[in-house]
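I have a structure here, written as structure tokens, and I will follow up with some questions on it.
A single protein chain has been omitted; all remaining protein chains appear in their positions.
Think of it as A, B and C in the order they're written, each chain with its own count starting at 1.
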Amino acid sequence: MKKLINKIENVITEQMEGMAAAHSSIKINLEPKYIYRSEETKKGKVVIISGGGSGHEPMHGGFVGLGMLDAACPGEVFTSPTPDQMFECAKKVENGGGVLFLVKNYTGDVMNFEMAAEMLNADGIKTQNILIDDDVAVKDSLYTAGRRGVGTTVIMEKIVGAAAEAGYDLEQCAALAKKVNSRGRSMGMALTSCIVPAAGKPNFDIDEDEIEIGVGIHGEPGRKRIPLTNADEITTILTSAILDDKAYSRPLREWDFSTNSWVEKELTSDAFKAGDQMIALVNGLGSTPVSELYTVYRKFNELCEAKNITIARNLVGSYITALDMQGCSITLVRADDEMIKLWDAPVNTAGLKM
Amino acid sequence: MKKLINKIENVITEQMEGMAAAHSSIKINLEPKYIYRSEETKKGKVVIISGGGSGHEPMHGGFVGLGMLDAACPGEVFTSPTPDQMFECAKKVENGGGVLFLVKNYTGDVMNFEMAAEMLNADGIKTQNILIDDDVAVKDSLYTAGRRGVGTTVIMEKIVGAAAEAGYDLEQCAALAKKVNSRGRSMGMALTSCIVPAAGKPNFDIDEDEIEIGVGIHGEPGRKRIPLTNADEITTILTSAILDDKAYSRPLREWDFSTNSWVEKELTSDAFKAGDQMIALVNGLGSTPVSELYTVYRKFNELCEAKNITIARNLVGSYITALDMQGCSITLVRADDEMIKLWDAPVNTAGLKM
Amino acid sequence: MVTIKQTQLIEWLKNITLVIRENKDILTALDSEIGDADHGFNMERGFNKVSEKIDELSRSQDIAMLMKNTGMTLISSIGGASGPLYGTFFMQAGAVLGDKTEITLTDLKNSIENGVKGVKDRGRASVGDKTMIDVLEPAVQSLSESVGENLSLEQALSNMVDVAKNGMKSTIDMIAKKGRASYLGERSIGHQDAGATSSYLILKALKETIN
Partner (left out) sequence: MVTIKQTQLIEWLKNITLVIRENKDILTALDSEIGDADHGFNMERGFNKVSEKIDELSRSQDIAMLMKNTGMTLISSIGGASGPLYGTFFMQAGAVLGDKTEITLTDLKNSIENGVKGVKDRGRASVGDKTMIDVLEPAVQSLSESVGENLSLEQALSNMVDVAKNGMKSTIDMIAKKGRASYLGERSIGHQDAGATSSYLILKALKETIN
């Protein structure tokens, strides 16, 4: 394993310290670990907090700052943070407007964030959880833990962050976040495995002439292994998986403030269709040069145009990664005018500026 | 070789097409190849053009836009572009204020850009060339082709781009660029080799327990090979090489408009010392996750502070790369108030926004 | 022996730590095949914390508090899926013990039963989903039967561990329906579940501490 790290047990702490040293706009807390904005926000502002396992940088810590997140809780590598991390973090930054947790749909993240929300609501701090489950590689939620949360997370953090900055209240922020989730779809592939520092070796073995299609962001193998092929074919596989995905319904849990308990609400994602306008992300998984992502973007854009789907806004770069995995993912979020306007609002974070 | 590419001979073209599709702020020309700003600039503005071999993305094409470059000429992978590329490109974007070529000091780049400058000056378009030679891994210019141009290039493009935007004339821009070069120092290391697409295999073999110290950005081996060590030690080696580098003088060619010929001017870089304030770049070489760069930044910042050297501004990310090489480089440019002010000026390019 | 004393349960916690450390690499390797290669580290981190705090935990006034404090320690130190699940297990296992400082086989069965119920409420997994439930649920079943048949504590624990082992092995042939492994669909077949394995180790440590 070749990495720019020191002792394995200090990896996350030292990365956080480096971030804080580099960016005066953020501060860090180490016991428990969280990253938060240096400047206080307006009284009554909803605070938007995300978090999850480390290894996906710049997400989430890199998205803390004006117009995006108020704080982020990094767990160990690929391991959800703990409820007390989220609890302490929320107590530190909450500002009278309540707390919105943006949670990627993984068993661990969901459970830990639910516990945190329970603790905060019990403590009198209004807290809602919004799940992101946008990965079309996972086919259904009956026979799986449901779709994983991947690229839509970045777009949600930007849009909902801008909304909170603009004065949306907790309910409005939550409704907006659900809307973004219901309109987002992603699909990823890997050329290589990543190496978890503590493990010291690749999560899976893969030959020079094979690739994994339908991977997530935790170094897990994907839905299937196929022979290595060129960028255009890979892009076509990913794009088709997204554009051909049918309407998708699933129950998602949210906090019911009237009964003080979790309730399941059905959420439906309509299929994409001609005429849709999109916010798109062509994302590198950590070790993919940006030049290769542009090769992907070229074909992706062509395929969308051919279906009369317009990419109104885009990001091309490594925003939600899996350590040093080589590969890419594509995300499309169907946008309306409100979302576009919030997308265009100023954002100034370590990992995303506009 | 695993890369998101199609036919080898189309790699650069398709990346350019992807960039143009993703960013309405730039346009591309394919015969010959160059990337330029979509919006016309103010009459009389000096145009800042850079270029070099491809494989260093986002540099240079990603830095075309408001507050930075007016155009960039990409060559084949790791191969300087040709004089007629620069000539056509300059003819397309020049706007009455003359042309400044920012040229990394490699034999090929220097010769090709010199030819282009000769052609343009002969054609009545005032053109000056500024070299960047900041890599302290190369010890002297008597026994070598001189120091290579690496990380200082990014900082120069930002600062001189801002100056041109602010109305500096050609002579002022050239003087400023020389100042930036004389104040810049870099040092890099590699964990792995990169793979040039056309070659299809790593440039050099390196074991799992070895690293290269003093590499450039073309997949060439470095000054020496040492056993793999941790991030803090690597950072210390790189930082010390920069901070301990003595004053350095060398003759650099520039165009003499009175005699219409090249002249050699001696340029001296003073050693860095306590009390200096810096613009710093901690740069990934293409396949290094940003999280690891923060681990490097942490130690680097600590070492600078210990020597009473202040990092006033910084960039942490992959800005000047060597395809899919794993590794990093560090750049320090001693800044004065003028440089800081220009650094803080707005910039809006695909690869750098502030 | 007809009861388990609080001090023996403290020994159990210490033994879990040891057995997790010993099997850390195996747990991680299992998780790397169909998960994200962290289960060994997660469990070790949690139980290292438990053993760091063992003096403090030992001062718990009764078994209920001991279990609850252990659960909270796990929740605040593990993260991931196993943190809330094992944390809930211990918290809920304690919740039915009142202020007891030693427990009978029936108490133990009630305790573990309630712990497993907590895990199922949190994780909503059933037997056959290829998770720790495939070990925990049959274990509870076995304890119930032992209570019904009036078996000795020793025999009950021994039966429980046999059943747990079978449960663990049974996960090999399953398609995962919960947790990360579920993303792999059919590709999850042929691999033993990591969490089922750690659950087996925890139950086995109980038997070995008591018997």
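Here is the rule we go by: a contact is a pair of C-beta atoms (placed from the backbone, for glycine too) under 8 Å apart; a residue touches a chain by one contact, two chains touch by 3 or more.
Fair warning: this is a prediction, and the values are worked out from it, not measured in the lab.
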item: Displayed chains contacting the withheld chain; value: B
item: Per the touch definition above, residue among B:30, B:145 or B:306 touching the missing chain; value: B:145
item: Candidate in contact with the missing chain, chosen from B:5, B:77, B:131 or B:350; value: B:77
item: Hidden-chain contact residue, picked from the options B:223, B:307 or B:353; value: B:223
item: Touch residues of subunit B, complete complex, unshown partner; value: 32, 53, 75-85, 106-108, 111-112, 115, 137-139, 143-145, 148, 196, 198-199, 203-204, 216, 218-221, 223
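The working rule: only the chains that are shown with their structure count from here on.
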item: Chain nearest the overall Cα centroid; value: A
item: Length of the line joining the C-alpha centres of subunit A and subunit B, rounded to whole Å; value: 32
